[in-house]
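A single protein chain has been omitted; all remaining protein chains appear in their positions.
Labels A, B and C are assigned to the chains in the order they are written; within every chain, residues are numbered from 1.
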Amino acid sequence: MIGSNAAEAHPVAMQHVLYAKEVNNAPIIVVDPRFTRLAAKATDYVRIRPGTDTAFVMGLINQIVSRDWYDKEFVRTRVAGFPEMCKVASHYTPEVVEDITGVPASEVVRIAKLMATHRPGTVVWCMGGTQHSIGSSNTRAFCILQLVLGNMGKAGGGTNIFRGHDNVQGATDMCVLSHSLPGYYGIKDGSWKHWCQVWDVDYEWIKSRFHSKEYMNKKGFTLARWYEGVNQDDKINQYTPIKALIQWGCAGNSNSQMFKAAKAMNKLELVVIVDPFAPAMCEWGDKDNIYLLPCSSQYETSGSLTSTSRQFQWRFKVVDPVYESKDDYEIMAELVKRLGFADKFYKNIKKIPEDITREICKGTLTIGYNGALPERIKKHTLNWHTFDIDTLQAKGGPCDGEYYGLPWPCWTETHPGTPILYDISKPVAKGGLPFRARFGTKITYYDGRTENLLAAEGVANPGSQVKGGYPEFKDIVPGTNWKTDLSQKTIKEAIKRGMAPFGNARARCVVWTFPDQVPVHREPVHSPRPDLIAKYPTYEDKPDQYRVYTRFKSEQDPELVKKFPFVIITGRMVEHMGGGAETRSNKYLSELQPKVYAEINERTANNLGIRNGQMVWIESPEGGRIKVMAKVTDRVDEHTIFLPYHFAGQFEGKSMVDKYPEGLAPYAVGEPANIVTNYGYDIITQIQATKDGLCNVKPA
Amino acid sequence: MNRSSLVLYVFFLLLCSIAAAAGMALCQNQFLFSPGHESITAAFSQFKGTIVGDWNHYGRLFIEWQPALFRAIFFWTIIGLPLVFLIHFIAIGPKDFSHERGEVFYFSSFTRLVHWVAAIFFSLLVLTGLAVVFGKTFGGGSLIRSLRYVHVVSALVFTVDAAVLFLIWVRDMFPAPYDVKWLLILGGYLSKAKRPVPAGRFNAGQKAWFWLSTIGGGFMAWTGYQMFSFGVEAEALRLAAIIHNFLGAALVGFFIIHLYMSLFAIKGSLRSMITGFKPREEVEIMHSRYKIH
Amino acid sequence: MAQKKIIKNGKAGKRSRRITLNPKLARRSFLKLSVAAAAVTGAALAPRLTKTVAAEAAKKEPYPGSKKIKTICTYCSVGCGIIAEVQNGVWVRQEIATDHPVSRGGHCCKGAGAIEMVTSEKRLKTPMKRVGGKWQKISWDQAMDEISAKLLDIRKKDGPDALHFNGSAKVSNEMAYLQRKFAAFWGSNNIDHQARI
Partner (left out) sequence: MARMKFLCDVERCINCNGCVIACKQGNNIPVGINRRRVVAINEGRPGERSVSISCMHCSDAPCIAVCPVKAIYQREDGIVLVNKDICIGCGYCFMACPFGAPQFPSGQVFGARGAMDKCTFCAGGPVETFSEKERKLYGQNRIAEGKPPLCAAMCSTKALLAGDADVISDIYRKRAFQRGGGAGAWGWDKAYKGR
């Protein structure tokens, strides 16, 4: 488990982790800069310097490959780009890894051996792995580790990302994202045309809604940096600054450099907040441009949701919306009605929410949402007792043979769901899958080697007509492929032939479209190791990343660490959730965790003259500062400060409670940790780097 | 003692000290006694320490004594002492001093006021305290609960009042050599003869009562406050409860003695606290060392 | 030490007048409980005991006429099951979803207090608007009219990309889909949600 604190963020998942530890005698290896509560339950704990996950994992891969511990058959048949990857990995010898990560060389070898001798093993990660400027490299490194160990597509193997919010998987699948349409279709013309077909609207009409066609295919601003579109501190690439903001069930205080977002509030002409509780955002700004709409909680409405294991569950409505609150659907309907496109918007939607689910099923073919009809999801949720706890397969009953929650891809209306991705031991119709053939059939690498990207001969799901690799299905219905064939004939044809609609290919270790084709270590933008910056520099600046200039190299300054000597990491506490508006409004949870604190190592605290419980100022290079209570503990090492990020209600030492609507300020208030999180964004996804910034601490 | 036995003796001592040193070293290494933090037993004892402190110390004493011992002590105090006094009353009877030789002004009106306030609230304390001790008999509930509140209120008033009383009387309450003699003859109460008894303004019994009720009362107030406020650690609370009970029993005992003395043992004794005057004869005999002005 | 003071239910009358619990009912439920408790608490180890529990349902209910609604916890992505007991439209208590295949009835502190999402007095009660730095209650119609008028105004003045929409991972798939669809119909790609950060 790397960069995950499941014991606090996903306590119920720990039930299964501890079961593995006790019953299967599985070693639990925790890699984290902080000795978390999960580490307390682990068999092995590795303390790593924040932001060096790639170096550590590449070090493991190097050991596994060079000592011949890798799964040769798996690599031969199902992995692409292996030699190229090995070449890169060979740089990360245990000594190099020790220098970069701080993990002793012997530990690297030991952990590699542990991984190699305990198969199948799973890799779990969370925000600790992703919220870095090299977050996408980290996640790829984790996947490559599993590939070389041959742990992919096996029960007990795979990569398990414990996602944060209850439906972050579902919302991501629905692509509430600025670079894609639902089902990860992207925003190219073909995708727009596909969805226009699903929505039953004219493509030209949708095009006319946009400023120009260019902006239709241009990735939009992201949650991480939307405020730059207002403040324009970094140059933006859009014809107009952002003037209005709708913030729908999303906490403002989870943005890094949050004070910049707060600054943007006064420049906006309109802010609409839709939330069941008074969120942090209503304390920002002081202009009369802000509306607060009370939406009901999710227990007062119904709909499907996708959990971290891609399972659909139906959330049944418990009670009617309380007070004058309205549920999300109703608010959306009111808004759309007034904006004048309700007839087109709700063309095929009469019964809410079931008709929406059907529309999703109709269009989201890429990830096999099409089999997850509302009736089926409801049937599963209502009969959850018929599913076996180990296999999650129903034994008898109305869902006989299906997997709980129809984990996507669920290809057809009778498909049982795919509990384990890329599992070739089962027929496709019974939940098996090969790797997806997404990137063509052949590739020539930068070193001149050409490789066939399809899986090797003899590797296919049982019952497949083609015993080996095959490309994706298309032109079964002329002019369409399996993703765009709304009649779904293509998918059904593929399943009938025992084959996956998306083909059977190799998993690639080399991504030729990324700046780092194979993951390599790069120092965080704000690095505490100036000596390593020259050797592992960050990326070149990216002038147009999601419509905004994003600094990398120009931001990296070896001198910074002198003024800001501590690494700041943020994370969760078990009692609170996200921005915390919900949990801090719960009197019992607030009683358990009423205050924000900064975890400081005992040695650091003594050097700085800080006592346990004393107030300290934490300052970021960007100029944000917060006043929090020091918690002197051994959880973090001498160079690291940990902050839980759930709090709001105080701003740089000032109480903001009176800026909330009367009587609605949460019980627990404190400084938002994200005021002091640093500049730094992932090169691919623009995820904010909250887990490797720098800060300074001084007694208040 | 011959030489060889001396050598043997020294050798034995040396051996002992080596053994002791080795033992201590082992202890410090935590080799013998604490098997390190990975041991579940060690973890358990650490939990125990975090949760209730050293429970085995006063906790055990408290649960051993509270269910039966304390109640028994109180029971025999309030039953036994009156019994003894009843026998005394029947066998020896009260002393009677004549008022013919005039009276001595003994207690100023302020003293009397303070005394009576103390008397009332102390009686309340005793009664309500006993009600809590024997709560079982009364069935608990709102009655005893409100009596407990009365106990608290009375304690507050009495504490203030007792402090004043202390200042008024403390001058006359210092022990004197003849007090020992008074104690030896038990104040002359065992006979009806009117031999002068060695005592100053207050006799040894009264002095004891005074010190117990003021200093002891202070302790009672302090321990009582702790038990009321729960402001200290559990371990200190248990000690407080133990002290409160033992001291309480002693105070109840003296309270009964005081009652008997003032109501029955000397006829008309109560009058002196009402009017302020004592018969000259009584003073000359019972407080023979007191110089009447 | 202390003498043993176990009060037998059977002899309730003699030892204590205070116990009014029906001894018959009590005893029967204990026998049942021991099975129930085992199934619940040992779930990860002895999950197959569950079936035995359902054998006998308690005759008397603390909330007569209540409905048990299956729903899913709204906090993290584990997707723990919740059984909500609803009486006359009021969520009276949270029952335990012992047979949920993922959580086996387990909850962390957030999920255990899920009912507070509905019952908390800190819930926003009406639409509000900031006027002169103070929050003012307004009606839904007023709020939606003003917001949409302003949005259309901005769209006309600055174009559709002047709006940024931050959606949510807290809503259902259907709502998330509508949010993305809204942005598409509005004519902007400026939409994002928590998965980004």
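To be clear about the criterion, a contact is a pair of C-beta atoms (placed from the backbone, for glycine too) under 8 Å apart; a residue touches a chain by one contact, two chains touch by 3 or more.
Being a predicted model, the structure only gives us computed values, none of them experimental.
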| item | value |
| --- | --- |
| Chains on display which the left-out chain touches in the complete complex | A, B, C |
| Touching residue (missing chain; options B:I120, B:V157, B:A208 or B:M227) | B:M227 |
| Residue of B:V117, B:V132, B:A208 or B:L270 touching the missing chain in the full complex | B:V132 |
| Touch with the omitted chain, as defined above, among B:Q66, B:S123 or B:S262 | B:Q66 |
| Missing-chain contacts mapped onto chain C | 1-10, 16, 18-22, 25-38, 40-46, 56-58, 60-62, 93-94, 96, 98, 103-113, 115-116 |
| Those residues of chain B which, in the complete complex, touch the missing chain | 37-38, 40-41, 43-44, 46-48, 50-52, 55, 59, 62-63, 66-67, 132-136, 138-142, 144-145, 148-149, 152, 227-228, 230, 234, 237-238, 241 |
| Residue ranges of chain A at the interface with the undisplayed chain | 7-8, 11-12, 14-15, 18, 22-23, 35, 37-38, 40-41, 45, 574-575, 587-589, 591-592, 599, 633-636 |
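The working rule: only the chains that are shown with their structure count from here on.
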| item | value |
| --- | --- |
| Identifier of the chain whose CA centre is least distant from the whole-structure CA centre | C |
| Chain centre separation in whole Å, for chain C relative to chain B (CA means) | 58 |
| Where chain A and chain C are represented by their mean Cα positions, the distance between them in whole Å | 24 |
| Shared interface positions of chain C, touching two or more other chains | none |
| Interface hub residues of chain B, defined as touching at least two other chains | none |
| List of chain C residues in touch with chain A within their complex | 43-45, 47, 50, 69-81, 84, 86, 89-91, 97, 99-104, 106-111, 113-114, 116-118, 120-133, 135, 140, 143-152, 154, 157-197 |
